[in-house]
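Here the structure comes first, spelled out in structure tokens, and everything after it is commentary.
In this view, the complex is presented without one of its protein chains, the others remaining in place.
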Amino acid sequence: MIKSHSDLEIISLEEKQNTAQYRHRVMCCNSTACLSAGAHGVREAFEASIKREGLEPQVQVVPVGCMGLCSQGPLVAVKSRLPNQETGGKTETLYHSVNPELAETICQEHLANGKAVEAQVLSPELPFFARQQRIVLANAGEINPERIEDYIARGGYQALLQALSTMTPLEVVESIEQSGLRGRGGGGYPTGKKWRMLHEAQAESKYVVANGDEGDPGAYMDRTIMEDDPHRIIEGMTIAAYATGAQQGYLYVRAEYPVAVRRLETAIRQAKRQGLLGNKILDKDFGFSLEVRIGAGAFVCGEETALLASIEGKRGQPVLRPPYPTQRGLWQSPTMINNVETFANISSIIQKGADWFRSIGTDSSKGSKVFALAGKLNHTGLIEVPLGITLRDIVEDMGGGVAKGRNLKAVQTGGPSGGCIPEAYLDTAIDYESLQHLGSIMGSGGFIVMDNDDSMVDIAKFFMEFCRDESCGKCLPCRAGTVQMYQLLDKISKSQASLDDLARLEDLCDMVKHTSLCGLGQTAPNPVLSTLQYFRQEYLDLMTDSPPQVADKAINYEALGEG
Amino acid sequence: MSRIKLATVWLGGCAGCHMSFLDLDEWLFELAKVAELVFSPIADAKVFPEGVDVALVEGAVANEDNLELIKKVRERSKWVISFGDCAVTGNVTALRNPLGDPTPMLKRIYLAANVVTEGVPSEKGIVPALLPRVMPVHEVIKVDAFLTGCPPSAARIQAALEPLVKGELPKLEGEHIRFGQGA
Amino acid sequence: MKRLVIDPVTRIEGHAKISLFLDDAGKLADAKFHVTEFRGFEAFCVGRPLWEMPSLTGRTCGICPVSHVLAAAKAGDEILAVKLPETALKLRRLMNLGQLIQSHALSFFHLSSPDFLLGFDSDPAKRNVFGLMDVEPELARRGIRLRKFGQDIIAKLGGQKIHPAWAVPGGVRQGLSEEHRLELLEALPEAQETTFLALELFKTLLDKFPEEVASFGNFPSLFLGLVTPEGLWEHHDGLIRVVDETGALVADKLEPADYLDYIGEASHNHSYLKSPYYRPNVAEGEAITPESAGLYRVGPLARLNICNRIGTPLADKELTEFRERFGRVALSSFQYHYARLIEILACTEAVALHLQDPKITDTRVRAQAGINVLRGVGVSEAPRGTLFHDYHVDENGLITKVNMIIATGQNNLAMNRTVKQIAQTFIKGPDIAEGILNRIEAGARAFDPCLSCSTHAIGQMPMQVELFSAQGELLKRLERN
Partner (left out) sequence: MPINLNINEQNLKAQEGETLLTVARREGIPLPTLCFLEGLSVAGSCRLCLVEVEGSSKLQPACALKVTEGLSVKTATERLKRYRKMIVELLFAEGNHVCAVCVSNGNCELQDLAVQMGVDHIRFSYQFPERKVDLSHPLFGFDANRCVLCTRCVRACDEIEGAHTWDVAGRGQSAHIISDMAQPWGSATSCTSCSKCVAVCPVGALFGKGVSVAEMKHQPAVVDFLASARREQNWHKKEEQ
């Protein structure tokens, strides 16, 4: 049971000593992207050849989380105790595209002889890595997420201890307010403001909820945090509970993330055992319990009120607001919901201070944001960058430019609720307001790059299909509107639509946006509206004067002729 | 005063709207003073003529013949009016749509065990093939006004015809537009 | 071989074409009557509640919706296994009489009389009810008012003229008010007067059209329809009787519900309209053609031919005269028109009797019950002939199977044979005058075919003529204006 600073220190020291026994620490990416590229076989190959070479006492093989550059996985980092000559004085070497054969070579040359396999080494100078600022992903790829000791060795739970022993709950709330942290789920609502509302709410029971129902197609920021650094979220939530007076918390994770669920559950068990959850946390007069709740994979359950309904065991669909969850949430009690990425920022803010956090980002948007780079880029994967970085920096520098020498056409941000930003606006510095101004949103961090081969109508259609399938069906505009909008987009994409159809589509976008009950419906038209705003001609080019009717062709009787 | 050229067209429907038109009874004499019936199932023209002023179209678009005729009607008429619920909504004629492709239905009806059969009727150029989906008229062509009802009552038809014979599009509202009813 | 298609056949209640096949010498080799609409009622009624069937199947036809409403309600009665309140039965009969009157008036005045009064060869642009209104305004007005009388009976009972939602399994939804009864009684004399006028007019016309009388479907055949247990003319209940061309009973007192035992159905490649036939006259596996011994006719002519007498004095007097003219059984389909007028007269007499019946305004008009039997057959005489609705339901009352045999379908073989007979009579060579084509259409018109309902599976009919080469290639499409 950890009760004090020194207890934490002991664990940390033991862990560091344990690591220091080894000359090399081979960190094999064990995240979903690399696993699907064969990372499991790579790790086995390392273990086998280390055994064969008799290097077991000198080399530790560790499964770690995502290192980011998923397009070049499986990634393996070799960390050495001492800088040695053969690797050019570096203590860390990162290999890309590792396969079992390469693992064997690395073992024989690098681990045994201290000579890096240069051809497969990624430079840490690569802008993809160099320009990142890792706060929430600080431990991803560094620690074994299934060991609390690893987390503690990297300063974990220090912030909780600090908050509990040196700050009043109100001071914690104020610190978060001062930091300028905003909700990372997409809305960008000031986190401190939410915390204060729950803090001030008078009720017998209060709840904090982490939203890990990441549903945007292609997004895996939250999954990565949950899989790679579960304790960071738990620590953030526990601090939040202390600050707001909540006694119970829920981690809402979608069922499609079984690894995240397993690691969070393991982490909760470990934290409980260490007295970091439960009654009398860190021997203080403060208790907090945490449970994982598994969502059945409905996109709409990312919406606050639908998520709460789902936790209560009800049909996951939104309800009218007000009352807001901080007034009446879970089981009618005040409830605060933050995205897991938001919670992952907390421990760093407490440890390093609000001012440190405020120093990162733009006037209105502080800190860093994780983006999932995808689409027609040379380098794709997960990055965490300071807010205020320009779109162009991400695309051209970090992403290595558009693949195959094609021209960039647009960047889609914000997933199904977002929009397409054309090349002309690439110098925009990213923050919540600037993206909104361009007709898109920050969202949860989707970042898809499109080149001239991509059809904007198809993009809009893809996201509309997604929204149609994910509509919960409660309110009519979203339930029926998305169906009609999808059909019109389909008709347009097949050159079967008239200008009347286009006008009808725009009418529907306007109506669905303004009349839908929740965010899903209100933002569903965004991909259409933003592509129409910047790429209207592309739609017009697909128009036809005499649209063929869906049922223009009669059925074929040939097969029916004979009795 | 010259009379307007009036046509009535019957696509996939039950003829109830045409019967309701005949329920105008003696007002038909008034109508005859201002309108000339140039094409109708109750008249003998075989080809839809050019220069029609007003075409009342009963029924939904259900087969190849309907499709061919309605396109001709649109080309040759100044105003096309969807006449009755089948034309406006698909109504009962479109009740087959939720069943999907009509092929199994045709087979069931024409290849039934107790039927002496030559197969599903399909003589080319004679028996028009069904469209996979019955469509209201405005899904196929532009429609200028809508006259709802199953059927629209004679009074409702008269309310629509009165402006039409004067060269104005009708503006029906209130109970005059209720689906499914004729009032 | 050349083929001529009349498309669309006009002034009939439906969508149809007629094909004429001419041999190389230009003489008629064959003729076919095609029905070109399909609607699928038998399919989409499945899964619907029994109680909605009258209104739903009523939509098979806007001309005689009442016939379907009544047949559907009767099938429903069978399934509920209820005995109808006496007044409900009387009211249903009254509505059917209104239906016969309006439909017959429509057929005679609005659709066919332009042929008789303006001439088969007159200007096709004027040969319609509007042309008649121009030339014979008084007669046209009377015809319109006679139809209106029939429609008013329907509206005063069912609330609206077309597609009244009124007859239901177990009875009817509302009775007849005293006020409406009096209004109808008041209108009755004029209706009867118009009927007499039309009858007298038609008798004078008969002599003008000897060739038409001789060729409009003039052939021996069976006739089928309902008669009362005593053998009198019947339009709603009763039992099935079949007679031959001499009037001899071929079958009598057949249970309508057993119709599948004696009526078969054939389907042809050239038409959506199936062809029912009299099963006992056809061998197993035999092809069904217009020459088949299974051909029978239904409708006004059949009803007059099968009954012993009508049972009301004025109509019986007319029937006697009719039989004096044409024998015990009239064979020419041209006389459908005549029969129709006699039936209108019979209907007006029957309407009078009903309206004077003290029980007609009774308000006990509906029996309530649940599903008691899983199949019901409702049979009624529609204006165009005997109508069968056959429903199967599940224990909850959801329709599981529907079969409908519709009056006009039963005349399908006869109509095919009729158009061929007319074509053979009038076509002398490759140059065919418009008036001849009109006569061919008029042959179909005599049956007053209602295709919109006969194509429950199927639908409507206007007429078209196409010329085909011997190889079956389309040479030209004849269009008459």
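Order of writing sets the chain letters: A, B and C. Residues in each chain are counted from 1.
Throughout what follows, contacts are C-beta pairs under 8 Å (C-beta built on N, C-alpha and C of every residue); 3 or more make two chains touch, one makes a residue touch a chain.
Computed from a predicted structure; not experimentally measured.
Novice: Which shown chains does the chain we cannot see touch?
Specialist: A, B, C
Novice: Have a look at C:19, C:36 or C:55 and name the one touching the chain we're not showing.
Specialist: Final answer for the missing-chain contact: C:55.
Novice: Given that one chain is not shown, which residue among A:93, A:139, A:440 or A:482 touches it?
Specialist: Checking the options A:93, A:139, A:440 or A:482, the one contacting the hidden chain is A:482.
Novice: What chain B residues would touch the chain not displayed?
Specialist: 82, 85, 88-92, 94-95, 97-100, 133, 136, 138-139, 143, 146, 148, 150, 172-175, 177-181
Novice: Can you list where chain C touches the absent chain?
Specialist: That gives, for chain C, the contact residues 47-49, 51-52, 54-56, 59, 163, 165, 168-169, 173, 368, 370, 396-398.
Novice: Across the whole complex, list the residues on chain A that are touched by the chain not included here.
Specialist: Interface residues of chain A facing the absent chain: 298, 300, 315, 317, 319-320, 468-477, 479-484, 487, 504, 507-508, 511, 514-517, 550.
The definition used in the following text is that only the chains that are shown with their structure count from here on.
Novice: Using CA atom averages as chain centres, what separation in Å is found between chain A and chain C?
Specialist: 73
Novice: When the C-alpha atoms of chain A and chain B are each averaged to a single point, how far apart are the two points in Å?
Specialist: A distance of 57 Å separates the two centres.
Novice: List, in ascending order, every residue of chain C touching at least 2 other chains.
Specialist: 269
Novice: Which residue numbers or ranges of chain B touch two or more of the other chains?
Specialist: 63, 102, 106, 117-120, 122, 128, 130, in rising order.
Novice: How about chain B: which of its residues touch chain C in the complex?
Specialist: Interface residues on the chain B side: 10, 12-20, 22-23, 25-26, 28-29, 32, 36-38, 40-47, 49, 62-63, 65, 91-93, 95-96, 98-99, 102, 105-106, 108-110, 112, 114-123, 125-128, 130, 150-151, 153-154, 182.
Novice: With touch defined as at the start, can you tell me which chain C residues reach chain B in the complex?
Specialist: Of all residues in chain C, those touching chain B are 5-8, 10-15, 17, 19, 34, 36-40, 42-44, 56, 59-63, 65, 106, 110-111, 124-125, 127-130, 133-134, 137, 141, 144-145, 147-148, 151, 160-163, 260, 264-272, 274, 277, 286-288, 438, 452-453, 457, 459-460, 462-464, 466, 474, 479-481.
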